[in-house]
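Below is one structure; the comments refer to it alone.
We show some of the complex, not the whole, and keep each chain where it was.
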Amino acid sequence: MPSQFLAEIIIEGKKNARDPEGETIMRDLMIKHGYDMVTSVRSGKILKVTLEAKDEKEAKEICWKMVNELRIYNPIAHVCTIQIVK
Amino acid sequence: MTEKTISKDKINLTKEEKEAVYKAIKRDLTIPEAAMLEVMNSEHCSYKSSRPVLPKLPTKGPRVICGPGEDAGVVDIGDGLALVFKLESHNHPSALDPFNGAATGIGGIIRDILCMGARPIGLLDSFRLGGLSDPHTKWLLKWVTKGVGDYGNCVGIANAGGDIEFDPSFQINCLINVGCFGVMRKDELALSRATTPGNKLILLGGSTGRDGIGGASFASKNITEESESDRGAVQIGDPYMKKLIIEATLEAIKAGVVDGLKDLGAAGVTCSISETADAGGTGTEIKLENMRLRESDMEPWEILVSESQERMFFVVKPENVKKISEIFDKYELPYEILGEVTDTGKCVVKYNDQIIVDLPAHLLTKPPAADRKASYPKYLNKLNRKWLPKEPKTNELNDICRKIMASDNIISREWVYRQYDTEVGLHSTVKSGYGDAGVFRLSEFDSKKGVAVTFDGNSHQCYLDPYYGGAGVMMEACSNVAAVGAEPIAMTDCLNFGNPEHPQVFWTFEKVVEGLADASKALGIPCVGGNVSFYNHDEVNDVAVKPSPVIFVAGLLEDVTKAVNYSFKAPDEYIILIGETKAEIGGSEFAKVIHKSNNGQVPKVDFANAKTIISKVVNTIKSGLATACHDISKGGLFVALTEMAMNGDLGYEINLKRVPSETERVDIKLFSESYGRFLITAKAEDVEKIIAIFAEEEIPASFIGKVTKKKKLQIENSNNEILIDLPLNEIKQTWKMRMEEEMEGKK
Amino acid sequence: MPMRVIVIQFSGSTCDRDLVSAMKDVMGWEVDLVWYNNALKHLEGYDAIFLPGGFTYGDHLRAGIIAAYTPVMKKVKNLANEGLPVLGICNGFQILVESGLLPGALIGNDTLRFSCKWTNLRIETTRSAATNIANKGDIWRVPVAHGEGRYFLDEKGLKDLNENDQVVWRYVNDNGETTKVANPNGSIENIAGICNLEGNVVGLMPHPERATEAIISPWGSEHGKFFFQSLENYFGGR
């Protein structure tokens, strides 16, 4: 009997690629308005995917296969992490 | 009927509205019926406050094909073509969620053009916001710009221009108006009516959810603190689906399988089934269970009034259903048959075989008007019309000019329009930032002609003098169109005001409409449509917006290659000033920015000569004598000259002696905003010819100076003393960069 | 004989009709505009395939990615590998990159904003199917209009790209220099367009189809024509 799982797929820029959005949010918004305890901001995209699978392990495998096969992230520019949250 | 009914006192309608309803149907209303009537009786849908006033506007003209009443105005532009255009407000949604509010505004106005059967080819937008340096204003400007841009860019419709004003009265109640225009073959006009019983009613596009429920009544309410957390009223735009809907709809019209067409805007399905029935003299019957829902637990009344985006309503002959579904399938768009046209004059809704709505169509579409009181506003008594500022000393003038060129309402809007695709479609020949109006060629439609479009408004002048303010906006919009060489042919308006139940607000509404009407008559321009947005009133701080009509004027060029922009073209060309300068300094940038004064005489429109001046300017450009043309508006002569210089990267030398003026005061010559004035540049040998064209009708036209290679702005007085001497590059740098610096946190 | 080309109309393309107009009305070519699902069966027999600009699938997830996975793109890849010219403009370039026909990535502009403006493009190589009538160093005025046009490649990839002469255009100022201000999106080394090793697959963010007629150019220029004339020349002046 398959059950429902919720996977969080997070896609971020590679460390060596500039992240103008994160930089701008930190510099022009946070620091400028007094939040100078902030030392770094990175922006990314998150996909919350609900899927059916046998178990958590299979859910994770399906997701990894999918993100690689469908290039949900572009390995030249991004890194991707996947977490099954329930 | 088995559906639960609702007692009379629980229904949110006025006494007169209830009387009209119960006179027509002598029984209790079901809940869905009550919801439908409430929405259709809202200010937004019923125009109940404005309807008695609007007939003042002229609506007839030889070019008019569809005037007010249809989803958009349609005018004949020759060559078998029609221009379709419309302007609408999306103020309340944008104040709460500027990104989605502005985006769905664009989505809505596109549907209005599309449902006449035209391909939408251009967009315009107008923003009214608080002061530019204010953080809330920046937040709004950032996101409304992105909303307009993302939606328009994604559907592939070019931006043709717009208009932005900053004023504290818009701090809470921003005004976001959007316009769209399209061109079609006259014989492909689609109308929003259901003429033949038995025809099928098809709903195309997105699923129906709780978004925008009560959106119509919501849009007709003032912003209160509660609205900040108002849920469900904000809608999400989906331009990608809209793009597919545009292509599918146009393909279906081309295939000849569309009998009637209606967009789903305010009041959703309720509006579609009642307006098509009423306009066609038929009736409609739908099965509610056929609607695709996004949330399974929706109540029937919610489904009927939902304003979910990206939906279109088609009336189709039974034998064409298969053909139209093939078109929808090609674009992978969902659709369903909701029901059919009847001959009962009624709107009937069935839900699982039970009748839950059974109302005469006209009861929904023609609610009674409201009788609003008008009274003279107290603030106007405080104004001193005779006021003139103290004349500035010569050594103050350079700094005054610097200040004006760097002020909120004069600086370049480039930060905004760079975010809009101005090129897609290959139509735009005069683009944002180059001319007084956007010019689109019509080669795609096998025509040599061009259309010119502009948005204009001047809320500050309308506040100080609603009548002449309203007339002035109309004159200014027509002047914009004329300045690129197009003959103005029609207008549509959007009237943004405070609470109409406040007599002092309603008085300003009436006066603005009178001013607009008189100017339109004088200029011979019919009004072919419009939109009214009331309740732009901040209850918490008790401020209403300044009266803010925004006017969309369309113009026609017989030969689009004759259009001019306003850049100076070459050194040593002559600069000619058309029209007389009067001591009309009230409401000017000069009075506002330099003197912080609300006093003075607002510019009046010279009704007797308005049309002649406009047509002479158009003829001058048509004959090829003008190398550039700019109308004089905000900031007066000095700003107009400087804009021409900055765009052409050339300087000027002017002598004020030759400025035709009722006064010798240099500040008035430089900064008065009198209407009916233009700057034209020409080659030396053409100057006399141009002056002669205007002399025929005794319109002042005078050579006032020359374009120079030297990048300096130089103005002398009658004694040849230098009054103004400024480096072009310095002025240009501040003017061009200030908005970007404000918005990108560099200031 | 005029060139015979196909423009594939994807779900959400917006510059397809413009491309047809430039090639048909200005260049006098024979052009077929075909819906992507129908194009699957009709790709053969053309001199070149064009992927137009627009917002396929709403630019969701990443510009070009979903279109890159449509069945027709498999066919396009095979034909490209056989040497047929495949040209991708703006969103078409993004589709070429996402489908692996061209290296790298196109990510969000560094301004974080969509940007529509006329740019100067310097010709970096005349090897490509779209620049072979130009001279190295020539400057074309062509507009851009995109939100995700920042070309990005890792160090190694960039080295190869340069060594293999695959950079076709760079954004430059009026003096022909690759400055920061001249770069509308922050792309690496001001790269505006590239080609594959063989030079038959070409992608660029600017829109040559918007620059083939003086009347719609603020400069009265028609430099976009060079793009299409190059392609004619690539076929030996047909």
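Of note:
Read from first to last, the chains carry the letters A, B and C; within each, the first residue is number 1.
In the analysis below, contacts are C-beta pairs under 8 Å (C-beta built on N, C-alpha and C of every residue); 3 or more make two chains touch, one makes a residue touch a chain.
Please read these numbers as outputs of a predicted model, since none were measured by experiment.
Chain composition of the whole complex (per this structure file, using the shown labels): A x2, B x1, C x1.
The rule is short, and it goes like this: only the chains that are shown with their structure count from here on.
Taken chain by chain, the contacts link every pair, so each chain touches all the others. The chain closest to the protein's centre is B, with centres computed as averages of CA atoms.
Between chain A and chain C the centroid-to-centroid distance comes to 30 Å (mean Cα coordinates, whole Å). Look at where the CA atoms of chain A average out and do the same for chain B: the two points lie 41 Å apart. Here the spacing of chain B and chain C, counted between their Cα centres, is 36 Å.
Across the assembly, chain A contributes 24 as residues in contact with two or more other chains.
Taken residue by residue, chain C touches two or more other chains at no position, since every residue touches fewer. By the touch criterion stated above, chain C contacts chain B in their complex at residues 11-12, 14-15, 17-18, 21-22, 25, 35, 37, 53-55, 57-60, 113-117, 143, 145, 147, 207, 209-210, 213, 215-216, 218.
Taken together, the chain B residues at the contact with chain C in this complex read 146, 149-150, 153-156, 238-241, 243-244, 330-332, 417-429, 431, 434, 441, 443-444, 560-561. Contact residues on chain A toward chain C in their complex (touch as defined above): 13, 16-18, 20-21, 24, 45, 70-72, 74, 76-78.
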